[in-house]
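Structure first, then comments.
The other protein chains are all here in position, but one chain of the complex has been omitted.
Chain nomenclature is as follows: A and B, assigned in order of appearance, with residue numbering initiated at 1 for each chain independently.
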Amino acid sequence: MTEQKPIKVAVIGGGCASISAAFELSRPAHKGKYQVTIYQLGWRLGGKGASGRGPANRIEEHGLHLWMGSYENAFRLIRECYAELRRDRRKCRIADWRDAFSPAPFIGLAERSQNGAYWNFLSYFPPGNGLPGDPLSENDPFTITSYLARTASILRTLLLAVQAGRSSRSSTKASRDTAKARPSDQSSSESAEGPDEPAKRIARLLGLGWIATTAALIEAVEMLELAFAPRSIYPIDGLAQLLELIAASARRQLEAIVENDPELLVLWQGIDLAMASMRGILRFGLVSDPRGFDAINDYDFRDWLRMNGASERSLESPLIRGAYDLVFAYEDGDYQRPRHGAGVALRGALRMLFSSRGAIFWKMHAGMGDTVFAPMYEVLKQRGVAFKFFHRLEAVRLADPKDLAQGERAYVKALEFDVQAKVEDGKEYAPLMDVGGLPCWPSKPDYSQLVDGSTFERERRDFESHWDRRKTATKTLRVIDDFDFVVLGVGIGAIPYVCQDFIQRDQRWNDMVTHLKTVNTQAFQIWLRDDMEQLGWPDPPLALSAFVHPFETWADMSHLIREESWKVNPKAVAYFCSVLNDPVSPRDITASSYPKRRRQEVQDSAIRYLNNDIAQLWPKAVGRRGKFKWDLLMDPKEKTPGRRVPAGDHARFESQHWTANVNPSDRYVLSLPGSQKYRISPLDNTYDNLTIAGDWTTCGLDAGCVEAAVISGRLAAHAISSSPVLEDIVAFDHP
Amino acid sequence: MGDRKRLHRDDPARIAPVRNFSKLYSRSSSVNGAHATKAAQPDAPRRTTGGGPLAEGVELAYNVIEKYIAEGRQTAEGFSNQPYATRAPNDNLQVLVERVLRFQAEMLPLWIETLATLVKVDPAQNGHAPSSDLWPRSNGAPKAETMAVTIEVVSLRPVQVSVELRPNSEPQSLVALGLSAVDSEKPILKDISLVPDEIAGRIKLRLRIPESQPPGTYSGVIVNRENGETRGTLSVRIAD
Partner (left out) sequence: MSGTTSSLVPAILREYGDLTRATLATYLPSREPRRYLYDLLSDYPQRGGKMMRPSMCIAAARLFGAQLEDAINTAVAIELLHNALLIHDDIEDGSEKRRGRPTLHLLHGIPLALNAGDTLTLMSFRPLLDNRVRIGERLTLRIIEETERMARECAEGQAMELGWRRYNTTEIGDADYLEMVLKKTCWLSTIYPIRVGALIGSRDSIDLSPLLRYGFFLGAAFQIQDDLLNLVGDDSYGKEVNGDIWEGKRTLMLIHANRRSTAKERARLSEILCRPREGRTLPEVRWIRKLMDKYGCTEYGRKIAHGLAGAALHEYSLISAGLPDSRDKTFLEQMVTWVIERN
């Protein structure tokens, strides 16, 4: 018999999902069974995570990328990638994954404490042992009861902190309040003997009707912890009442006290939200609901917390604002409409707070393109994966239903591409450039490799823009001849443009594109002459969110300076990002001037922001009249570096980097309440030679993030090759 | 050589993530609310405004209601829906509605049929993963509190039987109402009998599965034929 021919897999798109799918399918263990080709528009991989290098080799991103310590799948893959790559440290500074990633030191939420510093709420959540991507131990960490136990534990920690804070502030009000305690005080804890003890103690507490002191409150929370322990026999119903009692008593005791102390206030808000979450989990029966957290996805997170007793103050606290900001959870990009499915939010929050390892947030030491997609590209090339750059998908064509045999499922018949450019001499396009030994993606294609390259450069063709449809040729790939299976890894924003066959024939796809909404994002980066301390920011570098809209997220990225090649190094680099609203009239989007107009908008916004708002963070960055000191900005192209240009020159901003991410496939997917049921799984086998991949699919997390995309890519690989086994996909099975 | 055939993806073993990790389950009457587990509330202080009929009336009323509530608790516990606590809601609605109807003075046969169609539950609305859910395991309902049952099955195919019977059920009077599947096309499993076992105190459950019975999960209730009281639940899963 003839040897088994390799199965041809066409992977469309080069973002996290596609790359992960390709990484799985091309594993050496498959022994070349799958011949993978990646089709990518433009000149670089990465999708929403793509980054480039501009003048002075400065890093230019789409926005801010931080990885979380709970991204088990993403870290696992990138670690394997670096391990396989085996870069030579003498030649390349970023040789190991630990050179690429390091714990982000400090994430603040914009609320100042009494001494004016931004206050690190997350320091109350110590990350787990080990590093993300390490093999997981046997004890199953992902049950709701274990999350409840951990929440109870945090609750206790927070209460202890409040207690400590109160005593250190020795407010007379506090002592007055404790003096008002009812005589029927709960005495200090007796040691719990035997299985009945917790039940008896809880019953006794419930009988009292209220808990009078913070000490007793802490003890009551301890009881909760015990009750949630793995081998506890205490029935769930009684715990709901205990929680009610704790919540009511805590409110009575603490709400008045924390009013005037911002740090205690945020602690209290955390307590309030933790109690509301626990209460909600019990009230909604999530512990035994087969859908787990999905059961509450029809509610908005704030609404759900409110239903479970969280106060309005807590719901407006930076904790919640930050949660919405970090995932751009604003419908149509409108700040007046924050909406986020409660199940997705709660799952995400619990995973972030309780299953992070090493650190809750991790930062990268170069652009995401450089740290993730370049090494991935190299490894995949080594393994024999083929890359077709400058191929933009135009349509996925389904077989005519009339042509289907009896019992045959629908399938993809053809893939239609625009070929944006061809490479000279029919060679393969070499996409990477060298920056001090590090392979990187450039911000513009290498025109010298392209046929008619100089024309393209003159015409300023934007290969990544949805509005620039110019092409050199078209190409149609056909099933059997050119591909056996398809992994569709384009962003959800692109689906309505390329999957009309599906949308018209398949109600589920129609529902999906209707209900799964996306938003634009915007970002800008500035390079500064002074360092942060000189600008008036005395604290260690950090990323901050829940600040003023727009650009409520700011990250100090000064650690990247040494990766760039400035003649005179800037002393600080700052990235800002946020959601960008949709235009009022949808027709505006079709105009070819649209992207330029929005870019202008972002520039105006950024300038306004720097003039009006940045003073709150960087008091010394503004001049006497309160306007931003424009001469702080450094232009990579300036002729005589170091010589200051007269202040007040807005044109200075022109030299910085900003972006309006309005391309459909760059739009960020939301997890609106009620939308999750419209997602489709990569494992879905309706079209039996196609699998979808992306953070917009049902991948377990169902939220827009790197981890969701990686999981979906691994699921897509499983759909085609039955590998990796589902149990290996960390936290896919998860309440 | 020759034409390459179009390749098809295999159906994956499952599509949905497993989300149910509940390791804690209530053993007390959870579905019926919290009153069984809540500690007894201290007596509510009564308002007595002056003497006379007003105060007496109030006191009288409190006596009436407290006595009523105390009796109610006992009845509720005796009436305990323990089997219901672990069961899929489908069957509950059906059985429960039937029970309510029994309390009505007059029943019009025509309307019962209509109600039966109203009660049929659409599985798509349930949000459970289809048929990968087994019949609820006895999920923590303490084993000691069910009666011992000997099971005799006559069947050509592998069959999984799950039965739960409340203690002190009268072996002589038990009958299993026909077991039905969610899909109404499938015929009702009727060849079931419950008889006292040779060993005292045990019950024998006899099942015969016809060859033509389509695979699937069939479930229903076990009742005492004298008084119609529900004594347990029975489910049978026939493999493909």
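Everything that follows uses one rule, which is that contacts are C-beta pairs under 8 Å (C-beta built on N, C-alpha and C of every residue); 3 or more make two chains touch, one makes a residue touch a chain.
Remember, predicted model here, so these are calculated numbers, not experimental data.
Colleague: What chains on display are touched by the one that is not shown?
Modeller: Contacts of the unshown chain, counting the full complex: A, B.
Colleague: Which one, A:Tyr147, A:Phe284 or A:Trp554, makes contact with the chain that was left out?
Modeller: Result: among the candidates, A:Phe284 touches the missing chain.
Colleague: Decide which residue listed in B:Val64, B:Ile188 or B:Ala239 touches the omitted chain of the complex.
Modeller: From the options B:Val64, B:Ile188 or B:Ala239, the contact with the absent chain belongs to B:Val64.
Colleague: Can you list where chain A touches the absent chain?
Modeller: The missing chain touches chain A at positions 237, 240-241, 248, 282-285, 307-308.
Colleague: So that we can see where the missing chain sits, which residues of chain B does it touch?
Modeller: 31-35, 38, 41, 44, 46-47, 49, 52-55, 57-58, 60-65, 68-69, 81, 84, 89, 92-93, 96-97, 99-101, 103-108, 111, 114-115, 118-119, 121, 125-126
Keep in mind that, in the parts below, only the chains that are shown with their structure count from here on.
Colleague: Centre to centre, by mean C-alpha position, how many angstrom separate chain A and chain B?
Modeller: Between these chains, centre-to-centre, one finds 44 Å.
Colleague: Inside the complex, what are the residues of chain A that reach chain B?
Modeller: Those residues of chain A that touch chain B are 2, 5, 7, 140, 142-145, 203-204, 206-207, 228, 230, 232, 235-238, 240-241, 287-294, 409, 411, 479-480, 484-485, 681, 683-685, 688-689, 691, 698, 700, 718-720, 722, 726, 732-735.
Colleague: Along chain B, where are the residues that touch chain A in the complex?
Modeller: 1, 3-28, 30, 33-34, 37-42, 127-129, 133
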